[in-house]
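For this depiction, one protein chain was excluded, whereas all remaining protein chains were kept in their positions.
Labels run A and B following the written order; every chain starts at residue 1.
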Amino acid sequence: MKKTLTLVMALLLTLALVLTGCGGNANGGATPEPVTPTDSGTDPAPVETGDDDVIKVGIFEPLTGANAAGGQMELEGIKVAHSLVGEVLGKKIVLVEMDNKSDDVEAVTAAERLVNSEKVDIVVGSWGSSVCIAAGDTFMNAKVPAIGTSCTNPLVTLDNPYYFRVCYLDDFQGTLLANFAKQEGYKTAAVITDVSDTYAIGLKKYFVDAFGAENIVAEAQFNKGDQDFTAQITSVMAANPEVIFAPSGYAEAGLMMKQAADLGYNILFLGADTWETEVMFEVGGVATENCRFTTFFDADAAPTPESTQFLTAYEAMFGGKPKGAVTALGYDAYMVAIAAIEKAGTTDGEALQKALTELDVTGVTGRCVFDENGDAVKNQAIIKTVQDGGFKYISTVVVD
Amino acid sequence: MALFWQNVANGLTVGSLYALVAIGYTMVYGILRLINFAHGDIFMMAMYFAFFAISIFYIPWYIAIILVLVATMLLGMLIEKTAYAPIRNAPRISLLISSIGVSYLLENLATVLFTGVPRQFPSIGSLQNSLVIGGVTIQQLAIYTPVVMLILVALLLTLINKTKTGMAMRAVSKDFETAKLMGVNINRTISSTFAIGSMLAAVGAIMWGQKYPQIQPYIGVMPGLKCFIAAVIGGIGNIKGAVVGGLLLGMLEIMIVYAQPGLSGYKDAFAFVALILVLLIRPTGLFGEKVTDKV
Partner (left out) sequence: MEKNKTRFRGIASGLTKNKRRNLLLSMIAIIALTVFLHFTEQGATVGSYEVRVLNLCAVYAVLALSMNLINGFTGQFSLGTAGFMAIGAYTTSLLIMPVSVKAKVFYLEPIVPWLENVHWEGNFGLFGALLVAGLITAVAAFIIGFPVLRLKGDYLAIATLGFSEIIRIVFTNTQSVTNGSTGIKSIPNTANIWWTFGVMAFFVVFMLRLMKTSYGRAFKCIRDDEVAAESMGISLFKHKMLSFVISGFMAGVGGGLMASVLGAITPLLFRFILAYDILLIVVLGGMGSITGSIVGAFLITTAKEWLRWLDAGFNIGPIKVPQIAGLRMVVFSALLMLVILFYRRGLFGNKEFSWDGMFRLIKNAPKRVAAWFKPKPKGGGAK
């Protein structure tokens, strides 16, 4: 039994080796032959493609591991965009998917592989900041520009001229939410933060700064993976806040609002762009109707040509509506990448970088111009809530 | 004062869910002396089974529950047959590593099969409604969970103490070889232990999903870890211990945030601190039996 299995395993491994045409070479052998990018699933493209034939867009996303959901949703957006624009400068665009496994160690090797083995021309991704921070230097050293999708941490683009991003920044949203709360006449707030999520602690800082620390009556924290927030809710509610600011992931937000409602509290929850994901109200149910959050994209209220195009193409490819707002960010990041290539007229890294700094395009999530850090300058946001099992537009807030 | 009692109620709700899942852990450990690190992932798979049965195939929930229990049971037996049975006579550390491997495999498999996008756990009956008693809000679920738990404990204790299978299980837990010599069918006994353990995970998963209706491939990790801690605090291998351990851990977590909201970021750390303290003061847990090494 054991020996047969050994044989089978050995055979399988050999087969695998033969199939890929000799792979692993890190054990001292000097064969820098990369594993082929294999777009064989879609068409029988030439195996070894030089820079002249195709343009390669690397997708740097967590497709497995703790953040797989975010990565998979963004990947859908990128694929939709690719189905619309499959060619630039008269060359075919090939997507090279690279899973960073939601893991900082894997992220760096995945990035190295993208830029040095697969030799991609530009990179799109990723969901979550820490993998981008870890991989940033690799992209910079290789002079391959990367367009971040939903990595909101300031450290991503800090000292890195090759990292750009299409999402909001923490300070923009945090300040905006605080202003919104004040405009609505709320005087006191409580904050419940995911302390293990840099997105949440960033938002919290800017919200508290803008709302006034003296108006924050209670604070509580939780850690990623927690599902029970009853203790936090009960303890902050004891201070009688008028509103709870809860920067967190969408699933946690849903659970938190549901638990607050189950405990009999009727209080407004404020959140940010991650919340625009259907899972949020699926998990939280009717309790989530008592929330307001900022977002960048509205499918119903003000249809732009871009958003119509995106939604139609999405429907055709995956059916239904996008599951989360980040899908639109994936779409936009890809479109920005292609626009940059078009503008630069070449795939040279430095030229692309320069093109990106000068770029001015309008995507699904609004106009996109990059500032000197490589962050998207956005000046408006949409406030939404949940109603009757769907997201509902409340107002548009413009910040000057 | 109402605030205090509200926290007590919260603690009991969380605690009884911990206890429910901890029973499964303890049951497998008590008989096989194996810490099944994959228990949390079996729990996760059970949640997915329920999701598919109720939300995708629209099977009425009372039939679906039975299907989920059976499916999880089969999964547990399959895991036992493929991953644990071949190395039953190996050192315990090998089994432990194998269970880590199974956990790894199940998580990755779920990511591919079900995608990482979270799903909503279907709600069953009127468990979601809340009652208000003297200013304290309690979900109906909080009343049903301990009831389900107590029924399960009673059934389990009867099974182990009164039936033939239970006797075989106890024999196996005392001494493998002797049990074999006495004519106990080891394979079948271990299989049924796993079947019951996995079924308990499925019951836990269904109740858990009512309170926290979110499913994703890594959802089992935290409950797995916490309930494991609960089982150890109570004395792993002891069913009553698991119940007490679960309730204690739930209360502890809630009460610390109640007493010191500033420390809520350290909530998970307290579970581990409690674990280590218990291990140091009473290494075999509150209700565990003293085990001495055989020379």
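Keep in mind that, in the parts below, a residue touches a chain if its C-beta (ideal position, glycine included) is under 8 Å from a C-beta of that chain, and two chains touch if they have at least 3 such contacts.
Please read these numbers as outputs of a predicted model, since none were measured by experiment.
**Student:** Looking at B:A2, B:I66, B:V112 or B:A154, which makes contact with the chain not pictured?
**Tutor:** Reading the full complex, the residue touching the unseen chain is B:V112.
**Student:** Pick out which of A:I201, A:V217, A:L311 or A:I394 touches the chain that's been left out of the picture.
**Tutor:** Selected residue, touching the omitted chain: A:I201.
**Student:** Which residue numbers on subunit B touch the omitted chain?
**Tutor:** The missing chain touches subunit B at positions 35, 82-83, 86-87, 89-90, 92-94, 96-98, 100-102, 104-105, 108-109, 111-112, 228-229, 232, 265-266, 268-269, 272-273, 275-276, 279-280, 283, 293, 295.
**Student:** Go through subunit A and note every residue touching the omitted chain.
**Tutor:** Per the touch rule, subunit A residues meeting the hidden chain are 2-3, 5-7, 9, 19-20, 23-28, 30, 32, 35-42, 63-64, 66, 68, 72, 75, 96-99, 101, 103-106, 108-109, 112-113, 115-117, 130, 133-134, 136-138, 141-142, 153-155, 158-159, 195-198, 201-202, 205, 221, 223-224.
Following the convention adopted for this analysis, only the chains that are shown with their structure count from here on.
**Student:** Using Cα averages as centroids, what's the distance between subunit A and subunit B in whole Å?
**Tutor:** That gives a centre separation of 34 Å.
**Student:** If you look only at subunit A, which of its residues touch subunit B in the complex?
**Tutor:** 63-73, 195, 218-223, 225-228, 230-232, 234-236, 238, 250-251, 254-255, 258, 262-264, 279, 282-283, 285, 323-324
**Student:** Give every residue of subunit B touching subunit A within the complex, in rising order.
**Tutor:** Spelled out, the residues of subunit B in touch with subunit A are 3, 6-7, 10-11, 13-14, 108, 111-112, 115-120, 123, 128, 130, 132, 137, 139, 211-214, 216-218, 221-223, 253-254, 256-258, 261-262, 264-265, 267-268.
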